[in-house]
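For this depiction, one protein chain was excluded, whereas all remaining protein chains were kept in their positions.
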Amino acid sequence: MSSNIYDFSTLTGSIHTWLSGMMSSGWVIFTEMVLVGLIFLLMYALLGLFLVYLERKVCAIMQNRVGPNRVGKWGLLQTIADLIKLLLKELIPIRKSDALLFNLAPFIVIICSFLAMAALPYAKGLQAIDFNIGVFYIMAVSSLSVVGILLAGWASNSKYSLIGAMRSGAQIVSYELSVGLSLLAIVVFSGTMQLSGIIESQANGWWIFKGHIPAFISFVIFLIASTAEINRGPFDLAEAESELTAGFHTEYSGIKFAFFFLAEYMNMFIVAALGATIFLGGWMPFHVGNWEGFNQIMDYIPSVVWFFTKTFFIILIIMWFKWTFPRLRIDQLLTLEWKYLLPISLFNIVLIAFIVLMGWHF
Amino acid sequence: MLTQEELTDIVRSFVPESVFPEGTQLLEVVVPAEKYFLLIEKLKSDQKLSFNYLISQTAVDFTSNMTVVCHLESTEFRYLMVVKVILTDRENPAIDSLTALYPTAEYFEREIFDLFGIRFNNHPNLKRLFLEDDYGYPLRKDFRDEVNMIER
Partner (left out) sequence: MMSEEIIKDVIVGEQEDYLINLGPQHPSTHGVLRLEVCLKGETVKYLNPHIGYIHRGIEKMCEALTYQQIIHLTDRMDYLSAHINNEAVSMIVEDALQVEVPERVKYIRTILDELNRIASHQLWWCAFGMDLGALTTFFYGLRDREHILDIFEESFGSRLLHSFVCPGGLMHDVHPNFQKRTKEFIKYFRTKLPEYDQLLTGNIIFQNRSKGIGYMSRETAIGYGVTGPSGRGSGFSCDVRKIAPYGAYDKVRFNEILETEGDVFARYKVRMAEMHESLSIIEQLIDNIPEGDFTAKMKPIIKLPAGEYFRRVETARGELAVYVVSDGNKTPYRMKFRTPNFSNLFVMNEIASGYKIADLIAISGSLDLVIPDIDR
């Protein structure tokens, strides 16, 4: 079914055959890798800049402001101007800091978000690596960034940074559990960890609709826990600017700060994309059971559009959190996770396993 | 509600040496330095008065003497009273601290120490509050700062 959806593997396949006609197979792989790397680098930068711009506009609208509106049309070039400013800024070395780790930390953080991006399915057939353990891989890689944050906090030789890093460590380690369990719910439903497989399993309806209330509960838990995991919104304790000035990246300047900044926004994109893929069907258009005609019309909307619409929908929700809620306190944060989210998601998993066992889902 | 006369009588019964200047805006009492703590302790603990709120504590340099001025209020009966102590020793003025009675006095006294150089006995943390340690005592009338002050 869904034969109408354009499959990007035809495009990529033709590029592959065209390259194979010109060079040996080793060079083909090399060229393809370089190409994919360049495309990701470009996409990473553009998406990051756009997300920063989007955040500024969204928060401006929520705060009765106009937002950036001077550089370029509607201020569209504002973030590029900011990026140039950050590139030109001096990298201030910190006395008595651990220079190696201090310089390494921003790279760890940004590499982790790069790695996670590679496994995301952007459209039908448009996915760099389709692991059979895709969900697991993204979870593992994205949680590695806590190492970078801890290193940044420790190596800065600043007390504020250290407190921020420790908070961040406690926070990410605990919320990792809830994110994992809420994703596991859908893995149980679909019976595979492969992202493409999960999307295929939603061809007759997205899991958030098919999976009864338990899937919805896991979606809400995923939203809360992933917001916490990317240090955003009401859970931005690691950088809590009113308490710790800027938390773990207090001492960073110039492009190293920009790395943290960009990685934060890209992490937001990654969790939103993951949420969209797992719960809202990824690039899969909105299909309802066996309404063939309706499904056909939906298929005319390109899969890339579906993917990015859903992703930005979740991003907007996460931004909405941030600009509405006050920040939690560290003990309240951990209480929320260990006393509420974790038991609920554990119970939810059992419930889902039971539903799947009895075959009650659609 | 006690009248002014009754208040003066009560104060006089606590400290017989106290003097009440005439024609002041509020009820004023001048006590010797050694009876100062005692009087205020009694003013605070007395059931009929309970002066439990130290509005302000400050000092005035009258060149011939230093005067410490306390404005007290009773939050229960809303009496206001000014307690004054005249310290004739301008070089090394010292007086008892009220910190044990009013926690806020700790900081008022630090401010007075900072700006007037009056020492407070039994003060838990008598350090300068605003200025550097070698600045001098700016609110004394004989304070001179050649650099920053313009004499008229």
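Letters A and B mark the chains as written, and numbering starts fresh at 1 in each.
The definition used in the following text is that a residue touches a chain if its C-beta (ideal position, glycine included) is under 8 Å from a C-beta of that chain, and two chains touch if they have at least 3 such contacts.
What you see is a predicted model; the values in this text were computed from it and never measured.
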Chains shown that the absent chain touches, full complex: A, B
Residue in contact with the excluded chain [from A:240, A:284 or A:314]: A:240
Selected residue (touches chain absent from view) among A:163, A:268 or A:298: A:163
Absent-chain contact - pick from A:132, A:309 or A:332: A:332
Positions on chain B contacted by the hidden chain, ascending: 23-26, 52-56, 58, 60-61, 69, 71, 75, 78, 82, 102-104, 106-107, 111, 115, 129-131, 138-139, 152
Absent chain, residues of chain A that touch it: 59, 62-65, 159-160, 163, 167, 234, 236-237, 240-243, 245, 323-332
